[in-house]
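In this view, the complex is presented without one of its protein chains, the others remaining in place.
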Amino acid sequence: MDDLSRRLLQRLVRRIPAQALKTTLGKWDRLTAAQRQSVDFTQPKWTITETLLAIFEENEWTMKHVTELEMIHIIDNPNQGMWYAFQLMDPEDDAKSVELTQFKEQFKAHLSELVRHVSVKIKKHTDEAVWIRIAWGDSFSRPNHMKPTYVVHHLQTPYVFVTSLTSKQKPLLSQALILSTRHQGIKDANLSGRKLAAIRDLLMKQYQQVFPTKYPGTLTEKNQTVSNPRIEREQAELGENRFQMACEAFGDGMLPQLQSAIYKLETKFRDHTNKTMTEREELPFKCVVKFSSTNLLESLRECAASGIASTPVTPLLSSIPLKGRNYFVITDNGLGPSSQTNQPQN
Amino acid sequence: MDGAPSKGVLSHLNLLEVLARSRKSQPQQHSRVNELKAKAAALMKQRDQLKAEIQTHQNLQKLRTSMDRQNSNDEEDEMDDDSENSENSQLLRLMARHTQLKDLLDAHHLIGGYDVIKTSRGKGVCVSLATAYEGVYLDTYNLEIDMKPKLRISRHNIPPFIPLNDLAEQSNMETNIKDFLDLLSRHLNAFAGRKQQLKIVKEELKSIEVMESNVLCSILVLMFTVPRQKTAVLCTLDYTDHTRCLPTRVHFDSEDQELPNSPEWKKNCSLLKETPVHKAIITMKKMGHIV
């Protein structure tokens, strides 16, 4: 076991809480029963590390095994950094029939063609997601396992979720992804957040959307608070309408947890009486509005339902779930938020 | 038995044989009688049950017809007719209502009806497409379509792996919305069907290992085990036609090179191509081809 893998293991043990470490080791399924018992999770972290290091030395396990362990931990606890969504574009005819083994081989082959030193690990998770861990190196240095990039892709869908990717690595990853999934391009989906599940659910439409129906649904039932017959709401119907509209715009039940939405306005100052401002012709007028909350969509829905925000909900806000993005650039020649978008920085 | 030795060995043996036979047959007959009695009792019970079922069914039918008639006449008569209002009759009425509604729903879908309503803002319509497989209703998908200035899908909850935009283009949605909805409905129903099949295989056929599947359920890799030899067979089902619940290609991989070419596995191959995967597996199990 070399120095690097020892350091990675030390860091990994330091980062995972003792109880989570126990389950992770259990899932890893490489330790023998005796070995598992020899690790005492009530001990301080450094003792656990020592024990594990000894086990690793004994079995002559290498970097490969440490990264396995890390991957299991990350798959179970994905919400540790910012996740960015990308969208694959223009699928080739055979894109629909790409299957896992083929994808694995192709991806590894394409990436190692682009970068000399790179270590790729691919694992299929039970919910049909393919997890990819990439440790990057360049032509002179060995792969850096301390700063791996994680990529999550569901085969046959156009979306890819990425965390800790630098701008230098982005084109390399993009190319490998495009080629191995049989697409012609990839673009930024302008959606990011700390919760992988939230971003995935939003794009895959796996949250409960509300559509107008003929029948009185569960919505109105839920909204009716059981109260005293002597208390009466004068404008109950209005409230119900607002609630319905808010739910139609943002969804019902638990909503995907987004943390922020950013609107960038770029325009020019237009007032002929004000010479000093109009003279700065070439300089655009910029304004950034950022909404943030622990659960942004739920906050917005509450705003609309309680009447703080006007209903029907403005397209600027309803575009977040509708288009599945939380970064918008609004320019002069576009009315809607979708019409003009620049590449946002990562 | 006392006098037996004087008559010789063979006659003694004969006697013993008769004795043994009578001893064996007597309790056997006894158990046979019991068995038949039990069978008769079971059959009688079954008959009673069936009779009761027929009775309820007839009641249901009667209720149904009276309900159907009432729809056109008056609603209040019904309350007076069955004033007994016991729990049983209420249940019956509910069941009758259920079958009635289900028939209506089936008829509605049969004539290609989609639930279309105007959206609250009045700009467009909302179409809901129900999916069903083997008589079980599954997920319902919705589409909100703007009518003006141009026919355009503004909102939907169809998963991204169904190529909605391609389908719209392919069927000329703007000029022929019915074709588009039919095509989309076929895609969604087939997807729901494949998903349901996979679910059944995963839940009810535990001896079959699902090695690989994808979100669209268009590729399915299963692991079969041949009894006795315990050879593993990797079966790849490829659903290239996304509007169907049946695979277009079935491929077997096994350590035993000869196996996929054997006549019984050739039959299995065509079986898998022609029947839904969970049913095919059950048949294969019954024939003893797999564990």
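By letter and in written order, the chains are A and B; residue numbering begins at 1 in each of them.
In this section, a residue touches a chain if its C-beta (ideal position, glycine included) is under 8 Å from a C-beta of that chain, and two chains touch if they have at least 3 such contacts.
Methods note: contacts and distances are computed from a predicted model.
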Undepicted complex member, UniProt protein name, chosen from "28S ribosomal protein S22, mitochondrial", "DNA replication complex GINS protein PSF3", "Centromere protein M" or "DNA primase large subunit": "Centromere protein M"
In the full complex, displayed partners of the excluded chain: A
Residue of A:Q19, A:N228 or A:T273 touching the missing chain in the full complex: A:N228
Sole contact to the chain not displayed, among A:T62, A:S141, A:T166 or A:S306: A:S306
Chain not shown, touching residues in chain A: 225, 227-228, 230-235, 237-239, 306-308
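Here is the rule we use: only the chains that are shown with their structure count from here on.
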Distance between chain centroids, defined by C-alpha means - chain A, chain B (Å): 38
Chain B to chain A touching residues, read off their complex: 115, 117-121, 126, 128, 142, 144, 154-161, 212-216, 218-219, 238, 240, 242
For the chain A and chain B complex, residues of the former touching the latter: 96-97, 99-100, 124, 128, 154-159, 203-206, 209, 211-214, 244-245, 248, 312, 322
